[in-house]
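The complex appears here without one of its protein chains, the remainder shown in place.
Read from first to last, the chains carry the letters A and B; within each, the first residue is number 1.
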Amino acid sequence: MTPLAKLLEAALFASARPVPTEELLALDPEASRAAVAAALEEIREHYDVEGHGVELTEIGGGWQILTRAEYTEAIERAQLAARPARLSAAALETLALIAYRQPLGRAEIEEIRGVSVGSVLKSLHERGLIDVVGRGEGLGRPLLYGTTPIFLEYFALRHLEELPRSDELAIALRAEPRAL
Amino acid sequence: MTPLAKLLEAALFASARPVPTEELLALDPEASRAAVAAALEEIREHYDVEGHGVELTEIGGGWQILTRAEYTEAIERAQLAARPARLSAAALETLALIAYRQPLGRAEIEEIRGVSVGSVLKSLHERGLIDVVGRGEGLGRPLLYGTTPIFLEYFALRHLEELPRSDELAIALRAEPRAL
Partner (left out) sequence: MMEVPPTAGAELPGPASFVVELTDFSGPLDLLLTLIREEQVDIYDIPIARVAEQFLQRIRTLQLNEAADYLEMAARLLRIKAQLLLPRPEGDEGWDDPRAELVRRLLEYQQMREVVDVLERAGEERRNRFARAYLPQAAAPPESPLALSLSELLAAVDRILRVTKDPGVHDVVPRAIDVPGAIGVIRALLALRAHARWTDLVTRGAEPWQVLSTLLGLLEMAKLGECRVQQPRPFANVEITRDAASEAA
């Protein structure tokens, strides 16, 4: 590819939105409008002839590189298949605290864990493992969190009382926790 | 390009983050690990030989397409993308210690750096560069920190071992920690 085509390719790749020709002209002060048009044509042709997984498209007066439609389904499937999300240690400890001490507010969790848990609460909430179950008494009436039916379902528990009591934990844990 | 390489390229273009090798493998259930590796090599070579504005990089157990550094200035000048802010010296020092000695507690970091690091740890944690990975033994069972996959991504490292070993540094320190 020509140097200008390479520059345009990098810029289109790095831009968060379709880039109008005017803005592409700003990339190289010495490049004429005709040169930019030729370089864009060169990229488009290169993608088509060499058989790339992407293509150059003009949308709403701007240019962008897009994944070819025929691959999108496989990509979405692969994302789902390959990323069994694991909860971070932070999320796990927060979930554990809420399970055993609900209803529980953010401030109390942060006091116990010693770090801020805003984003952790958000992701647990998005996964449906916790939900807001009420408001606390204190200043600002803080949100209180509790576990959800999805939480029970996830761990195949019929009700919360099926979790071992805190004084029984040591026993339950000796059952080689890693082995599952 | 081969069909598998096109598929991989499409998937890599569709992600802003490094794509884990497992996810690439899941794209085509019939593709072997060796075939995927060969296709990645094909893409890398194609980008280099044909002279593209982007290149393929291995980062933290995954693969990512990035623009070549030589175009950064032009892209930033044209305001099509902006480089993120640099990490402060305090943040880098704290990260360096955690990267080499993880899991590591706050007190140890403060002893070596000679300053309090509470707010630095908080911001590194919020940026996802470090996470709590356990608790120490001592008084109050302090939180221990370790680096995350985002850390590797931030520095474009394939794995932690890519950093020089401590005995490769100009100043080698005794191996046993903290014994005077």
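The rule is short, and it goes like this: contacts are C-beta pairs under 8 Å (C-beta built on N, C-alpha and C of every residue); 3 or more make two chains touch, one makes a residue touch a chain.
Owing to the predicted nature of the structure, the values given are computational and were not obtained by experimental measurement.
Note that of B:Arg44, B:Arg68 or B:Arg127, the residue touching the chain absent from this view is B:Arg68. Residue in contact with the omitted chain (choice from B:Met1, B:Ala35, B:Ala107 or B:Ala156): B:Ala156. Along chain B, the points of touch with the absent chain fall at residues 13-17, 57, 64-69, 72, 75, 81, 83-84, 86-90, 92-93, 95-97, 99-100, 112-116, 134-135, 141, 154-157, 163-164, 166, 169-173, 180. By the touch criterion stated above, the residues of chain A touching the omitted chain are 10, 13-18, 64-67, 72, 76, 79-80, 82-87, 89, 92-93, 95-97, 99-101, 112-113, 126-127, 154-157, 161-180.
Just so we're on the same page, only the chains that are shown with their structure count from here on.
Separating the centre of chain A from that of chain B, both taken as means of CA atoms, is a distance of 17 Å. The residues of chain B lying in touch with chain A in their complex are 1, 5-11, 13-14, 20, 22-28, 46, 50-54, 65, 67-68, 71, 74-75, 77-81, 122, 125-126, 131-134, 143.
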